[in-house]
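A protein chain is absent from this complex, but the other protein chains hold their places.
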Amino acid sequence: MRKHAERKGLRQKHQGRRVQAAAALGVLMASVLAGCGLGEGDMAARYPNGEVKVYNWGEYIDEELIEQFQEEYGIRVIYDTFTTNEEMFPKLQAEPGMYDVVCPSDYMIEKMIQYDMVQPLDKDKLPHYDNMGTAYLEKMEEFDPGNQYALPYTWGTVGILYNTSMVQEPVDSWDILWDETYENEIIMQDSVRDAFMVALKRLGYSCNTTDEGQLEEAMVTLRDQKRLVKAYAIDEVRDKMIDEAAALGVIYSGEYLYCKEENPQLAYAVPQEGSNIWFDGWVITSGAQNVENAHKWLDFLCTAEAAYKNFEYITYATPNTAAQEMIAAEYLEDPGVFADEETIGRCEVYRYLGDEMDNIYYEFWKKVK
Amino acid sequence: MRVKKFFSQIYMALIFIFMYAPIVTLMVLSFNENKGRRWSGFSLKWYGELFQSDMILSALGNTLLIAFISATAATVLGVLACVGINSLKGKARNAYLALNNIPMLNSELVTGLAMMLAFIAFGISFGYATIIVAHITFCVPYVVLSVMPKLRQTDKSVYEAAVDLGAKPVYAFFKVVLPELMPGIVSGYLLAFTMSLDDFIITHFTKGAGINTLSTLIYSEVRKGIKPSMNALSTILFVSVLILLCAGTYGPGRKKKTEKREKVK
Partner (left out) sequence: MNKKKLLAGPYLLWMVAFTVIPLIMIAVYGFTDRTGAFTWENVTAMIRPEHMKALWLSLKLAFLCTAVCLFLAYPLALILKAKGVKKGSFVVMVFILPMWMNFLLRTYAWLNLLDDGGILCTLLEKLGLARFSIIGTNTAIVLGMVYNFLPFMVLPLYNVISKIDENVINAARDLGANGFQVFRRIILPLSFPGIVSGITMVFVPSMTTFAISDLLGARKIMLIGNIIEQEFSTAANWNLGSGLSLVLMVFILISMAALSHYDKNGEGTSF
C-alpha cells in the first residue's frame, strides 16, 4: 500500500513538471500569436475598401508592390500562390469564389474560358490598359479572341539554358538534350506540356498535336532520354544551373536574366526547330466577390512604374510598352529576355486540347517516368 | 561488459548524429550570408528578414493556432471517448477501437484526399475550419491511444470507494480518475500538438485561400529554393523548444524526483 501511495505521489510530481512545460509552451505561443495577428477591427480601419483575393505563381511578383497597393488603395490583398496551372485549376473549379484574380498561362486561360470560370474584363475600369503592346495582344487572340478575358502579365519562350564552360559546341537544336556526352548533365522540365513540346518539336511536329501516333513517338524518345536526365524540375532548374549541378537545362526565358546575373557562364538559346511562346495573363474569376477591387488591382499592375518595378524583381519580360521604355537597352535587346521577331516566328502558343487529350498527354507522360 | 557499454554508447551517438545532421545543417545555413548552400560568411540578415516577412510570420501564427486548437479539441474529445469506450464491452468496444484505427491505418494521403472530396461534396468552403477539423480528426486517435492504457490501469475500486463515500460521480471523476490519467493526457496532448505542427499532407489538401501553415509555405517554396529566413525561423523555434524542454527536465526539483524513483524501484 505504501508503495502504491508513493508511486502516485511521484507520478503527480512528474506530471506537474510536464504541465509546467506545457504551460510555458502555451505562453510562448500566445506571445507569438499576439505578435503577428491583427484584430478584425484593426483590419477594417486599415483597409476601408475591402479586400481582393489574388492567386498567383510562386515568387512571381515584387512583394513590395502588394504593400504599395494595399496602402494606396486601402484594399487588403489576400495573396496565395500555386506552382502549376494544373494545380490551380481544380481548386478554383471546386470553389469558384475562392479567388478574385488569377494568373494562369495561355492554354489554361483558354480552358477556363470554355469552362465559364472567368468573366470579361471591363476595360473602362482599366485606364492603363493602353500600356499593353498591341503585338502581344494580337498573339493572345489565338486563345482569347477579342482579348475579352485576359490581361497580359508576362511573356517569353522556352529554351535551353547552358553553361558555356561545360558546353563548347553551339546550342541550336533540341538534339543536344539527347547527346550521350551530357549524360547526367541535363535537367528537363517536369511539366507534361513542356516536356512533350521539346520532344515533338525535335521530331518536327506541332506542340499542339492531337495525333496519338506522334505522341507515342515523342513518348518513346523521352523515355530513351530519361537515362541521360539528371533531374526533372520546374523552378529548381534555376538554382541547379546556377550551382553548376548540370550543363544543360530546359527553362523559361524569364529565368535567364536572373541566372546570368548569378552566374555569368550561363547562356540561353531557342533551338532552330522552334519552341513554345507563352503568355501569363490575369483573369477575373466568374465567382469573384470583389470584382471592383480586382479591376483596381489589375490596373495598378498595368501602370508603367509597377510593371517596371516588377520586371526588375522577377526578370520576366513584360508586355507593358510604357515600362519597356524604362528598361535598359542591354536587356531590351537581349533576345534571351525579349525574344526577337525571328524567334517569335519559330514559336507556337500552347492551345487547350480538351480534357480527353489532356488525359492522353498525361498517360503518355506517366509512361515516360 | 565495458566493451558492450562502449558499443552501445557509439550506437546511440550514431543515431543521434543521423537524426541531427540535417538539423545542424539547417541551423548553420541560417547564418550563411549567401542564399545557396556554399558558405560565404557569417550574417544575421536572414533573421532580420524573417521579422520583415509577413508571409512567414502569419504562417507561423497559423501553424501554432491550428495546432493549439486541434490538440485541445482532440484531447477533450479523446478523453471523453476513452471513458465512454472503457465502459463498453465486447463487440461494441472492438467496433470503437477499429474506428479509431481507421485514420492510423489509412495513409495521410487517403485521409487528406477523402476529406477534401467530402468538403467539396457538401459545399463546405475551405478555410481555417476545414484544416482544424481535419487536424482534430487525425489527432484524436493518438490521444485515445495514449489515454486508454492509463485508464485500463486505474483501479476501479478507488473511484467506487469515492462514490460510496458520497462523492458525486462527476466530482469523483475529476478528483480521482483524472489525476491518474494525467500523464496519458499530457503525452497525448503533446503528441497531438506535435503531429499537427508537423503535418503537411493533410493540410495541403484541406487548406483554403491565403492560409498557409509553415509546411505548405515551405512546400510552395521548395521549387524556387527555400529562403534562408525559413531556416532562421526553424532555428529559433527549435532552440526555444529545446530550452523549454531542458527547463522542464533538468530544472530544479529534478534531483529529488530521480531519488524517489530509485526508491520505488
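By written order: A and B. Residues from 1 in each chain.
Simple rule for what comes next: a residue touches a chain if its C-beta (ideal position, glycine included) is under 8 Å from a C-beta of that chain, and two chains touch if they have at least 3 such contacts.
Keep in mind that what you see is a predicted model, and the values were worked out from it rather than measured.
Trainee: If you put the missing chain back into the full complex, which of the shown chains would it touch?
Mentor: A, B
Trainee: If I consider the whole complex, including the chain that's not displayed, which of A:Ile78, A:Val220 or A:Ala245 touches that chain?
Mentor: Answering carefully, the residue with contact to the hidden chain is A:Ala245.
Trainee: Among B:Met55, B:Leu178, B:Ile226 or B:Ala247, single out the residue that touches the unshown chain.
Mentor: For the chain that is not drawn, the touching residue is B:Ile226.
Trainee: Considering the complete complex, identify which of B:Leu50, B:Ala81 or B:Ala162 is in touch with the unshown chain.
Mentor: B:Ala81
Trainee: Contact with the hidden chain only, please: which chain A residues?
Mentor: Contacting residues on chain A, toward the hidden partner: 84, 86-87, 89-90, 190-192, 226, 229-233, 243-245, 355, 358-359, 362-363, 366-367, 369.
Trainee: Against the chain that's been left off, what residues of chain B make contact? List them.
Mentor: Interface with the chain not displayed, on the chain B side: 8, 11-12, 15-16, 18-23, 25-26, 29, 37-38, 77-78, 80-81, 83-88, 96-97, 99-111, 113-115, 117-118, 121, 133-134, 136-137, 140, 142, 144-146, 148-149, 184, 187-188, 190-191, 194-195, 197-198, 200-201, 205, 214-215, 218-219, 222, 226, 230-231, 234, 237-238, 241-242, 245, 249, 258, 261.
As a convention for this text, only the chains that are shown with their structure count from here on.
Trainee: For chain B, which residues are in contact with chain A within the complex?
Mentor: 36-37, 55, 57-58, 60-61, 64-65, 68, 120, 125-126, 179-180, 182-183, 186-187, 189-190, 208-210, 212, 220-225, 240-241, 244-245, 247-249, 251, 253, 256-257, 260-261, 263-264
Trainee: Which of the residues in chain A come into contact with chain B in the complex?
Mentor: Contacts found on chain A: 3, 6-15, 17-22, 24-26, 28-29, 32-33, 35-37, 53, 55, 58-59, 63, 78-83, 94-95, 97-99, 233-236, 238-239, 242-243.
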